[in-house]
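Mind looking over this structure? Questions follow.
One chain of protein is taken out of this complex; the other chains stay put.
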Amino acid sequence: MDFMHLDEFIESHCARPQAVDFEGEAARWCPGCGDFAILSALERLLAKEAVDPSEVVCLSGIGCSGRFPYYLKTFGFHGIHGRAIPISTGVALANEKLKVITVMGDGDCFSIGLNHWLHGLRYNVDLLALVFDNQIYGLTKQQASPTTPQGTWTTTTPGGAWLPAIDPLALALNMSNRSFVAQTATWLPGHLQQTLESGWAHRGLSFIRILQRCPKFSPQAYGEAQELRERFVFLQPAEGSQASAEESLADRLEHDPSDLKAARRLLQEEPRMPLGLLYRNPAVPSYQALRLRARPSRAEKLLALENLLDRFSL
Amino acid sequence: MDFMHLDEFIESHCARPQAVDFEGEAARWCPGCGDFAILSALERLLAKEAVDPSEVVCLSGIGCSGRFPYYLKTFGFHGIHGRAIPISTGVALANEKLKVITVMGDGDCFSIGLNHWLHGLRYNVDLLALVFDNQIYGLTKQQASPTTPQGTWTTTTPGGAWLPAIDPLALALNMSNRSFVAQTATWLPGHLQQTLESGWAHRGLSFIRILQRCPKFSPQAYGEAQELRERFVFLQPAEGSQASAEESLADRLEHDPSDLKAARRLLQEEPRMPLGLLYRNPAVPSYQALRLRARPSRAEKLLALENLLDRFSL
Amino acid sequence: MSKSPPIREHILEILSDAGEGAQKAGGIFAKASAKMGNYLWTVEIIPAEIQPPAHTTRGSSGIRIRFGADPVTNAGDQANLIFAFNEMSLLARLEADSLAPEVVLLIDDFWAQQEETQANYRQVVARVVAGGGRVIPVPLTQLLQDADAEQGKNTLALGVLSYLYHRDLSLVEEALRQSFAHKETAVIDANCALLHRGYDWAGGAVDFRVKIPAKPSKHPMLAMNGNQALGIGAIAAGFELCSMYPITPASSASVFLAKEFEAFGGVVHQAEDEIAAIGVALGSNYAGKPALTITSGPGLALKTEFMGLAVMTETPLVLVDVQRGGPSTGLPTKIEQSDLLAALYSTPGDAPKVVLAPTSIEDCFEVMITARRLAEDLRTLVVVLSDANLATGVQTFKRPPADRPDYFRPLEIEPVGTEAVPYQWDPETGIAPRLIPGHHRIPAMTSSLNHDPKGLVSYDGASNQRSHQMRRLKLNRLRESLKTPPLLGASQGDLLVVGWGSTLGAIEEAAAQAQKEGLAVSACHLRFLNPLPPGLKGLFGGFRQVVTVELNYGEPKEPGQLARLLRAETLVDVQSFAKVWGRPLMPCELLAEMRRLIQAQEA
Partner (left out) sequence: MSKSPPIREHILEILSDAGEGAQKAGGIFAKASAKMGNYLWTVEIIPAEIQPPAHTTRGSSGIRIRFGADPVTNAGDQANLIFAFNEMSLLARLEADSLAPEVVLLIDDFWAQQEETQANYRQVVARVVAGGGRVIPVPLTQLLQDADAEQGKNTLALGVLSYLYHRDLSLVEEALRQSFAHKETAVIDANCALLHRGYDWAGGAVDFRVKIPAKPSKHPMLAMNGNQALGIGAIAAGFELCSMYPITPASSASVFLAKEFEAFGGVVHQAEDEIAAIGVALGSNYAGKPALTITSGPGLALKTEFMGLAVMTETPLVLVDVQRGGPSTGLPTKIEQSDLLAALYSTPGDAPKVVLAPTSIEDCFEVMITARRLAEDLRTLVVVLSDANLATGVQTFKRPPADRPDYFRPLEIEPVGTEAVPYQWDPETGIAPRLIPGHHRIPAMTSSLNHDPKGLVSYDGASNQRSHQMRRLKLNRLRESLKTPPLLGASQGDLLVVGWGSTLGAIEEAAAQAQKEGLAVSACHLRFLNPLPPGLKGLFGGFRQVVTVELNYGEPKEPGQLARLLRAETLVDVQSFAKVWGRPLMPCELLAEMRRLIQAQEA
């Protein structure tokens, strides 16, 4: 065999476009994956808000969820596992005009990234922070995540997950200075969209847990449609008008999202999973509002530098 | 100058004992530091329980608190900042007979180590996990910690701490599978001792937040004795008999530590800081109980290895 | 394909969309072949995405099977025969340059008839033909429809291939039945029928067959992949805790252990992150239960601080890094050997540690036993550098003996005097007694700060110098105990190629071929990367040119990672053949490089 020298090969391959290029930049998740619904909802939201896509940055960790930014026509940043919140915080601190969307998986956010998530809630940076919670590690093929129900078979827990799942809403509500906590689901596109809209409108860290179907690795999660009524409850008042088709799927529960105690009590007393806005407090200042100051002019800075150096001069 | 060659110097210095060795291995914290009280209480506890010091391991992170293991006459492990819980988990999984004491600072546990702390509560490894909470970074000289009250001057927040302090008890109680949550204070030696005793007796992760005076860097924390009544409340029934001198320092509140909801409600409704046992559930299996199995004999293992290899043989 | 020398081996690839079962069919084919007495190496061709779109290059999923009459040590060169279920799966491999020019291509001609795919099909197939390949269209979809089946292209293909390669059909059927054992009988029978249908179709329609000699081995043989071998090695080594966080391509080793470990009293602990994972392993070792942690690139990065703690506290610890493409998330499913310098130097401060790299799948088993021994004997961190090539490749190798003294080595409780202290370093070896809580009656202090022999903090400069010296001494002593690696070939010549880790098989194959061609090429291979074995400078002195072969990034003035180490070590002008192609080294490309280098020397 006459072997092509490697450098030649690179040149030829990198220079010439692929002979056949049939593949679009279509989103690539499994058929039926809940992530599609989130993508559509967010695209609709961006269209509705008519934002300039170059003033939106979507950042993610690593996971199936981590692929999200590629499919959104905004600035995108596919970071590293568990660390989407710190990177997003930097982006938000850099430029207040940017709209920042942070996408995480349940392993990403509640396992390796839990510290950043909870402290992020406390800093209350202005982010739309979404967790695609499929109760499983998707991309790495079915290991237990903190929200995997106890007893579930996964590749790392072949005898069933050892521990009871965490309740992210309870943790979020019990972190100090949090300002927005909501829950929605991928199989309720109307509710999903409304919830994203309220998060988008809020100034501060809008934490939205999105219950996400993963037909590949956690098809059993969240049960079948007929179980909805038993397992879920809509919080009332919902934002805007509830999509009527979904309205009938579960009962409604009166809840005032400005009442933190009520929100915590609800989690404690209510056996069904709440869908909707648990808590929102627009009065909590965003971290940017707390920290960012007007940028002095160059002349002002030079003067301040002189003053500073004076203090060290002999 | 006739300079001694370095290697010679090492030899001479390392070989010869220091000319004058007047210093004992006395604990070295600032005068009035609350850590002394914890040390005494723990020493009393170990004496009372008459445990073999070589079956006790005390592990710590980095901080003033991190010095604790040196002063206890047990096995000690001074680890790295924020990671005392993982190392302790390994120790506890290695040998169920060991009693493991994990000592952390508030920065150590609630800032850099928060992920391990909350997940540790969930694993429910059998540890006596103590946080010495002086509301400040001590060892590194007065930076804000997550429990530093908002507005406090620290070296990193010269304009006052930006954010409201976190409530570690609320977070702990809202982590799934936690089995023991208590709070005590270094200025209440009797209460401290009793609380340590209940933690010691519990099988699972006994999380005890110890409000710790730091006269050096947070002298204002927790207020003066006369404010005690306003700021604190004893949970009733306390374990054992309350030290009578302390009994009168604050009011008492009825609380059933087996009632998780009541514990959460208490944090939510009660403005004073609770001292005592908030929650204990001996029925939650420890992680060791869940995971550890009897160790097969060598012969059994060899057989099992044969069987395993058979599955790959041709 | 009318070569005169008898064909002694073949490389076959079966390619399909993800989910069409090419890997399953290939696995059965491989098993039957191994039973017939062929040696083999198989490697899965994994699509890059979780759910790649069907009928795309990204979706190309499959298996490569290199099998032959003689021992097979690597995945080999370009494929001799391809069975493609569609033209796009094929295109991916064509783009990756994985087909021999004279390849024989079997392809489902269904796509030649569909309007949307027709053009692509023709274009791709034409490229194969233009390159010198031969095409055998197979009516795969049609055969399936004829059988009234919905699924089973893979079993049909298996039948076709069994005919082509003169496989013992009863052995194939047996392997198929085993592999489908958990399915309903109806399904199994249907598949057997498809197998025969494929076989028979080929018998009637194909005029091309290859005979690969096979002779059943006298020694019992195993076939497994490197992560399985690591797992079994960890078990045999006597580890009792595997503390991990999922990451590709490392996880399959821990997942394997999650299934098998309990039977040995072992536990797989899935930690909240990689930092906790190594922390738990360290704590366990400290308290006397042998524990390891397994990870890949990004996880390795997160373990950096704890790696320093293990070295500083002299806690035995084994860290397995199954290397993948870097930097950062990089190429998670592809092979690289680019964590070498990180393994040695990632830890701030001077933190000497042992670094080992298994050189074959069999060695993945052995290396775990070595690693535990060294970690405990030297009280330090041992990093094992495997890689994605070993992790996913399946090789046949001799079954290890049923018992060996180094299996399930018990924890060593050193007898110590009552005055023992934890860092009473032996000035000759640097080794101090290991005092274990619960086992020794002498409570001792362990510290991440610089410490004196008692384990108490010391801020004294001389003490710091001394403790560094002792930690280094352990490695120096180990180095003295190592042998200079043997040379494959003459001890003098024009070119010495030096490899490390998983490329052993490919390098030896290329070197042997070069030697046959009369080139003055020798090869040597490193299993110990830190400490390096003694005698390298002398070894290198016999050659006009020394070049490392590495799967990391190198350039003439910025050679690959091993080359840097060897230059500093030997002061010989070691250059590198170091590329990050995301695939195992092919013997042929190294051979071409050898020829080129020697030609350049002559010019």
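Order of writing sets the labels: A, B and C. Residues in every chain begin at 1.
Quick note on the criterion: a residue touches a chain if its C-beta (ideal position, glycine included) is under 8 Å from a C-beta of that chain, and two chains touch if they have at least 3 such contacts.
A quick note: this is a predicted structure, and the numbers were derived from the prediction, not measured.
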| item | value |
| --- | --- |
| Contacts of the hidden chain among displayed chains | A, B, C |
| Of C:341, C:416 or C:512, the residue in touch with the unshown chain | C:341 |
| Of A:47, A:283 or A:309, the one touching the omitted chain in the full complex | A:309 |
| Among A:36, A:77 or A:187, residue touching the chain not depicted | A:77 |
| Residue of A:34, A:86, A:146 or A:274 touching the missing chain in the full complex | A:86 |
| Chain A residues touching the omitted chain (full complex) | 6, 9-10, 13-14, 25, 52-57, 59, 62, 69-70, 73-80, 83, 85-95, 97-98, 115-116, 119, 291-296, 298, 301-302, 304-306, 308-309, 312-314 |
| Hidden partner chain, residues of chain C it touches | 48, 58, 95-96, 297-298, 300-302, 304-305, 307-309, 311-313, 321, 323, 325-334, 336, 338-339, 341-342, 344-351, 447-450, 457, 459-462, 464-465, 468-469, 472, 476, 552-553, 555, 557-558, 561, 564-565, 567-569, 571-573, 579-583 |
| Touch list for chain B against the chain that is not drawn | 1, 3-6, 9, 13, 18-20, 22-23, 26, 28-31, 33, 62, 64, 78, 80-82, 107, 111-112, 114, 137-141, 143-144, 146, 155-159, 216 |
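Convention: only the chains that are shown with their structure count from here on.
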| item | value |
| --- | --- |
| Maximum inter-chain contact count - chain pair | B-C |
| Where chain A and chain C are represented by their mean Cα positions, the distance between them in whole Å | 36 |
| Separation of chain B from chain C, taking each centre as the mean of its C-alpha atoms, in whole Å | 43 |
| Centroid spacing, where centroids are CA-atom means, of chain A and chain B in whole angstrom | 33 |
| Residues within chain A bordering two or more other chains | 111-112, 114, 146 |
| Where chain C touches two or more other chains at once, by residue number | 262, 272-273 |
